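There's a structure below that I have some questions on.
The other protein chains are all here in position, but one chain of the complex has been omitted.
For reference, chains read A, B and C in written order, and residue numbers begin at 1 within each chain.
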Amino acid sequence: MDIFLQQVVSGIATGGIYASLALALVMIYQATDVVNFAQGEMAMFSTYLAWSMLNAGVPYWVTFFATVALAFLLGLVIERLVIRPVESAPILSIVIVTLGLLVIHNSIAGWIWSYIQKPFPSPFPSRPVHMGPIIVGAHDIGEISVTLIVLLLLFAFFRYTPVGLAMRAAAHNPVSSRLSGIRVSRMLMLGWGLAAAFGAVAGMMVAPIVTLEPNMMGGIQIYAFAAATLGGFTSPGGAVLGGIIVGVAENLVGTYVRFIGTELKLTVALAIIIIVLLVRPRGLFGRAVVRRV
Amino acid sequence: MSAILEVENLQAWYGRTQALHGVSFSMEPRGITTILGANGAGKTTTLRAISAMIRTAGTIRFDGARIDRKATEDIVALGVAHVPQGRGTFMELTVEENLRVGAWARRDRSGVAEDFDRVYRLFPVLLQRRRQLAGTLSGGEQQMLAVGRGLMLRPRLLLLDEPSLGLAPLVVQEIFAILRRINQESGVTILLVEQNARLALALADRAFLIETGRVVMSGASAELTSDDAIRRAYLGY
Amino acid sequence: MSAPTIAVLVAAVIALVLPFMLSNFRLFQFTQVFIYAIALLGLNMLTGFNGQISLGHGAFFAVGAYTGAIMMDRWNVPYGWTIPVGGLLCLIVGFLFGIPALRLEGLYLALATFALALAVPQILKYFEHWTGGSQGIVLTKPAAPFGLPLSEDQWFYFVTLVVLFVMFVLARNLLSGRIGRALVAIRDNPLAAEAMGVNKALYKSLTFGVSAAYTGVAGALSAVAIAFVAPDSFNILLSISLLTGSVIGGLASISGAIYGALFIQFVPNWAQDISKAAPWAIFGLFLIVFMYVMPYGIAGALRLVWNRLTRPQG
Partner (left out) sequence: MNVMRRVLMLLLVGTVGLATALPAGAQTPGVTSTEIKIGNTNPYSGPASAYGTIGKALGAYFKKINDEGGINGRKINYITYDDSYAPPKTVEMVRRLVEQDQVALLFQTLGTPTNSAIHKYMNGKQVPHIFVATGATKWNDPKNFPWTMGWQPNYQIEGRIYAQYVLKNVKDAKVGILYQNDDYGKDYRKGFLDGLGEAAKRVVVLEQTYEVTDPTIDSQIVNLKNSGANVFFNVTIPKFAVQAIKKSHDIGWKPVHLLNNVSSSLGTTLKPAGLEASKGLITALYMKEVTDPQWKNDKAYLDWVAWMKKYYPEGALDDQANAYAYSVAATLVQALKQCGNDLSRQNIMKQAASLKNLELPMLLPGIKINTSATDFAPIEQEQLAKFNGEIWQVFGELIDASKK
């Protein structure tokens, strides 16, 4: 029983990592209708900016918020310079542009900071927390809390603020939004900025666990996609829950299903997602809407 | 009384294809004008040109000021609401959110609250469904929502593109009755593009006819209704 | 004779003369281009013509390649047989995958296929007995038969060229007729297509199957051309570069497959010739500039230029 609980808890912790980046993916999808393949790499890049600041002696929390602000700006600039020119191109062309951004970020980060992994500090205590027989890293708890806070912010932003509403409107129906006076391109820019900011938070929370290196987000983004797909790309809450489900399911399969073991862990997790999609084609919590022609 | 909308020698293009070849007309405040014409004649194009959604040349004056160089969003902010063909519903937003999007360009909070009441009074069904996703509404309800969204701007000019498209006759009658009520109660000027010429002429006080991107006839609705050519071609009797 | 016909003829002549002008190494590169072109054509049918986005065609490529490799290595089957068998197997796998995929649309389909591509290397490693695990399978490159005075590379270049030609002719006949129209109708207006009596489900899953078969044939050819298969050859980057090739080449265009193949074969090489320090940065820049200049891909841009040239100004 203890091992079961311990695996569940560590699955939740890992799921929290997936969820944090999944939130940024959901954010940008909600705001711009684009799946941004460069999200993880932008987060990694921002985390390097944070690392440089920390190295220069800037205190952690100053760095944290400065990085979030910088990432926001970076997102705005990327949207303005790179995405805006292809805004009216077919969606797949935009996806290819985000792939271009992915490789550029990865390559430049390696060029500037080298590929050698770097330790990244955690703002939380290093001593693990004991809950009965279960042991949890303090950073894991902190990281999940931060993810939940981001989720809350995101939810409140989209649900209760006029700008959040305008962003959703602009993403779903740009023509109609312009006819309602919404400056769609400004909303898209804002969407990129906010997603980049959330990504930066994810990066700074993930880096203490996986250590900072240019490829640190590669695997995580794959799982974040899985999480967002499972939860539904239109639902931030679903994405977080999706992340946790993937994390826990993977651990339990790896632990208890012996003939599969750890070697097919990922495959099984992916199979679960496909099965879920077959039952609920828009993810567990995605909104099913018939787009009328 | 000075015109609220004056269009002079308006030309418009889709890509390299010219769709309007010098359209001119003007509208009095509080009036309802309808644009008649066959499919592809340039009716919808005229509305899109006014809202600056396509490339144009010529002058457009709204309330005396030129708007032909302005961006769509700025024209909307001046009080020109455009309900596009196909209704432009935000399927993945709730009914209430759709209406709130309509009020985006406004800054007067108390006024917005009043207008919510007004729209719900005009379209009680929207009040019933306000928490529902707009994508789940019927076609008629979506058209009501689209008009309601336009009204949330508290517009001075309402551009309506084919509000009857794809709707059952009874629903169409209901919507047109409400349009008349809106025009009478709040004095919104309406520019209406409509396939169903009989319906349009009954509602409008003025009308003009477009053929291949040019205005070929204009005058009071009654005049046009009695014109033989119009009767044969557009009214079918 | 119309201009496209002339272009095709010129291309054919060049393709036939090339082997006697170029070094074996260059021929190997062009063989790779043909192989990619076959795969891209398959992906293009699915994504371009039928509107089903796949991020997982690397999986079918791998199935084709491993089918070929196992047949040659284990059972000494001549390589000629592995190509249709690889295609056939992928047809079945693709069709079967296409049935559940019917329920998924747009983004969710793309990510489900993405999952498929991710799982493949792991599965290949798991069935070590058959696949050689992470060590892969080493093959022998076939020599020209009947004592033809051709080098291995020249010979296989021609083999690939013939397969490419056959696959293109098949695709053209398929796509320019009733079936092609049905596919496009399903993409652009699914409700109307169904109202017109198009069996949407059957068409969509069949398209998936045929698309996979094309990619499988390409995979089987590549196993022979490279003379080696390993899980690392079929990672997610392969699927992504196939998608990149089909978009850059031009979706919903048959000739686009060739342009896309040329792009994914040669542009990364140029990128690294420009900068060894950060080759990906250069490649990424290429991607963005290409999409910026030609949002509808190379085929789209060519069509545009052609229209400009031929249509009278006005």
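Keep this in mind: a contact is a pair of C-beta atoms (placed from the backbone, for glycine too) under 8 Å apart; a residue touches a chain by one contact, two chains touch by 3 or more.
Source: prediction; values computed, not measured.
One chain is not depicted; across the entire complex it touches A, C.
Check C:Pro84, C:Pro100, C:Gly133 or C:Pro190 against the missing chain and you find that the one touching it is C:Gly133.
Taking the complete complex into account, C:Ser222 is the one of C:Ser222, C:Ser239 or C:Ser255 that touches the chain left out. Checked against the full complex, the candidates A:Leu54, A:Val184, A:Ile220 or A:Ile244 give a single residue touching the omitted chain, namely A:Ile220. Listed by residue number, the positions of subunit A touching the unshown chain are 2-3, 6-7, 10-11, 13-14, 17-18, 103, 106-107, 110, 114-119, 126, 128, 135, 137, 206, 209-211, 213-216, 218-220, 222-223, 250-251, 254-255, 261-263, 265-266. Residues touching the missing chain, restricted to subunit C, are 23-25, 28-29, 32, 118, 122, 125, 133-136, 138, 140, 222, 226-228, 230-233, 235, 237-238, 268, 272, 276-280, 283 (touch as defined at the top).
Just so we're on the same page, only the chains that are shown with their structure count from here on.
Taken as a contact graph, the chains are arranged in an open line, each linked only to its neighbours along the path. Every chain gets a centre from its CA atoms, and the centre nearest the mean of all protein CA atoms is that of A. We define each chain's centre as the mean of its Cα atoms; on that basis subunit A and subunit B are separated by 42 Å.
If each chain is reduced to the centroid of its CA atoms, subunit A and subunit C end up 31 Å from each other. We define each chain's centre as the mean of its Cα atoms; on that basis subunit B and subunit C are separated by 49 Å.
Residue numbers of subunit A whose C-beta contacts span two or more other chains: none are found. The multi-chain contact residues of subunit B, meaning those touching 2 or more other chains, do not exist; every residue touches at most one other chain. Chain contact summary for the complex, subunit A toward subunit C: residues 29, 35, 82, 85-86, 88-90, 92-97, 99-104, 106-108, 110-111, 222, 225-226, 229, 233, 263-264, 266-267, 270-271, 273-274, 277-278, 281-283, 293.
For subunit C in complex with subunit A, the residues that touch the partner chain are 47, 53, 100, 103-105, 107-108, 110-112, 114-116, 118-119, 122-123, 125-126, 189, 191-192, 236, 240, 243-244, 247-248, 251, 277-281, 283-288, 291-292, 295-297.
Contact residues on subunit B toward subunit A in their complex (touch as defined above): 51, 53, 72-73, 76-77, 81-84, 88-93, 97, 100-102, 104-105, 133, 135-136, 149, 153.
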